[in-house]
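Below is one structure, written out as structure tokens; comments come after it.
Of the protein chains in this complex, one is absent; all others appear in place.
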Amino acid sequence: MTTTDIPAPAARKPGTSTAPKRRPKRESQGPAWVFLSPWVLGAIVLTLLPMAVSLYLSFTDYDLFNPPRWVGLRNYVQMFTEDPRYWRSVLTTLTYVVIAVPLQLALALVVALALKSMKRGKGFYRSAFYAPSLLGASMSIALVWRAVFNDGGTVDNLLGTGGWVNKPGWALLAVALLTVWQFGAPMVIFLAGLQQIPGELYEAAAVDGAGKLRQFLSVTVPMLSPVLFFNLVLQTIQAFQVFTPAFALSAGKGGPADSTLVYTLYLYDRGFVASHMGYASAMAWVLLLVIGGVTAVLFRTSRSWVFYASEGER
Amino acid sequence: MTITTTPVVRKPVAWGRIALHVGSLTALLVMLYPLAWLLATSLKPADEVIASFDLLPSHLEWSNYSTALDGVNDVSIWRLLSNSLLIAGGAVLGNVISCSLAAYAFARLRFRFRGPLFAFMIATIMLPHHAVLIPQYIIFNQLGLVNTYWPLILPKFLATEAFFVFLIVQFMRGLPRELEEAARIDGCGPFRSFFKVVLPLTRPALITTAIFTFIWTWNDFFTQLIYLFDPDKFTLTLALRSFVDASSTSAFGPMFAMSVIALLPIVLFFLAFQRLLVEGMASSGLKG
């Protein structure tokens, strides 16, 4: 690798900032806080404060209208021991994550690579592949999806499988496909990442006699790894929180027979339909902990495969 | 003999490219089919919008568009459009500025508690937004900002969308550090090296941020619904949903027509900005 001879600066891993200062004194903290100031303000007023409130609410019985009543851990106990629908929503969400994340990322990466290798029509293809993502899971696209995946709809006609949106065993797949279909966001991020790879790295590799595959493995993959990591983390987080496609396709009900009642949809149902905002808040915090755990694992593994040019080390 | 060898060498390359295009076009056909359906449905008469599974309408119902173009109630479609543009434009500006500032600090500068603060920032993406909706509403209500555009735009200027901070951080970390070292030797402080060196090189990420912010804000029905009261302040996204009310009669046809109309500005925005995406590192003139 051409980049390994970059003099490695101090290790920049999170959590080591209190390590002995090897930097010259002139780098003060002042500028950092100037850059951070909008974020700090937003984080305290618009993020931390509401989060603290929701954490408090998770220990209360709160119906949105009357003052919250402290109930200790009751919401959490009820969730884990008395609510079978809760566990079904957990299972549904996990299934969704396992289907949607790999499919969407793979599709986004393959299309991004194909686009990169194209000489002509790049702009056209990029726009066309992004087009579905412009829609979001709007009401009109949900109606289209329901028509395409219904009994007698296009998929039924082509594959003879019958409708998907109205069968408990298939509906979740239709929801996942709606997400996968809108792979534009990770695709654009991959493309932006590919654009950022300096061309001379490929030239240098070609001079070293590396073929296309070798170039891909030793230049593209490591240089793209921060972006790949970003997409993996964010798509996983977003998949755990999937709401809109399931809400739109099932008209907010999570049907048929609860088969698309994903975690956040059930949370919404508890909080805003049934007015158990305390319970919904408890669900939110359990989800945060689970996603936090999964993300921490991803960050841990990232040390072995994500390469940052700024750190010059693996 | 020497003449014939040239085409033989060229041919496999051409076939590969043709295969690439044929494959891409086939994939596109499948991908764009639902969009064609959306367009076709916007021209269907009322009794075919939901009930018919045919792609093409039996006859073209242009009145769907004239109904949609009348706007909702007294509010004209132009008003709705300019409201949507104002909100989406403000959000783009806010996110690009505030998220790149915060990202630079996280990616490049040293400060106390950087690790924990970064972890906290990532954690803010993990809490479902339904859980913080009411506290946030109360805050904006206390500030007297409900029924203004501030609750939709101000958070973007305060880098509350950690998605984009993290995105830009990842791109900045991908930049070789010696670029700034060089700038530092030239006497650049963190501010100048941010504006002169790092920001231009992060352009693909900034363009990406702009594109996503625009589209996502445009389509964000929920926040607009909660914070906007006055129909004069309504957006296209809000207006098109008002065509479908289960308790009275719905107008699915005009709703589809308005979806198509609401799609046009984001298509244009995407087409305009995606071109900038291509340039990136190659044209920035700072190849390292």
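Letters A and B mark the chains as written, and numbering starts fresh at 1 in each.
In the analysis below, a contact is a pair of C-beta atoms (placed from the backbone, for glycine too) under 8 Å apart; a residue touches a chain by one contact, two chains touch by 3 or more.
Basically, contacts and distances are computed from a predicted model.
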| item | value |
| --- | --- |
| Undepicted complex member, UniProt protein name, chosen from "ATP phosphoribosyltransferase", "Multicomponent Na+:H+ antiporter subunit C", "Cytochrome bo(3) ubiquinol oxidase subunit 3" or "Sugar ABC transporter substrate-binding protein" | "Sugar ABC transporter substrate-binding protein" |
| Residue of B:46, B:60, B:123 or B:182 in touch with the missing chain, whole complex considered | B:46 |
| Touching the absent chain when the full complex is considered, from B:138, B:188 or B:267 | B:138 |
| Of B:32, B:97 or B:267, the one touching the omitted chain in the full complex | B:97 |
| Touch list for chain B against the chain that is not drawn | 46-47, 49-51, 72-74, 86, 89-90, 93, 97, 133-134, 137-138, 141, 145-150, 153, 195-196, 199-200, 221, 225-226, 229-231, 233, 238, 241-252 |
| Where the missing chain touches chain A, by residue | 61, 63-66, 85, 146, 150-151, 162-163, 165-168, 251-258, 269, 272-277 |
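Note that in this section only the chains that are shown with their structure count from here on.
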| item | value |
| --- | --- |
| Approximate Å spacing (C-alpha centroids) for the pair chain A, chain B | 15 |
| Contact footprint of chain B on chain A as seen in their complex | 3, 6-7, 9, 13-18, 23, 27, 29, 31-36, 38-39, 41-43, 45-47, 49-51, 53-54, 64, 111, 114, 117-119, 121-123, 125-136, 138-141, 143-145, 147-148, 150, 152-154, 181, 185, 188-189, 191-193, 195-200, 223, 226-227, 229-230, 233-234, 237, 240-241, 243, 264, 267-268, 271-272, 277, 280-281, 284-285, 287-288, 291-292, 295, 308-312 |
| List of chain B residues in touch with chain A within their complex | 17, 20-21, 23-24, 27-28, 31-35, 37-38, 41, 49-50, 53, 55, 97-98, 101-102, 104-105, 107-116, 118-128, 130-132, 134-136, 139, 155, 157-160, 163, 165-167, 170-178, 189-191, 194, 201, 204-205, 207-208, 211-212, 215-216, 219, 221, 237, 240-241, 244, 252, 255-256, 259, 263, 266-267, 270-271, 274-275, 277-282, 287-288 |
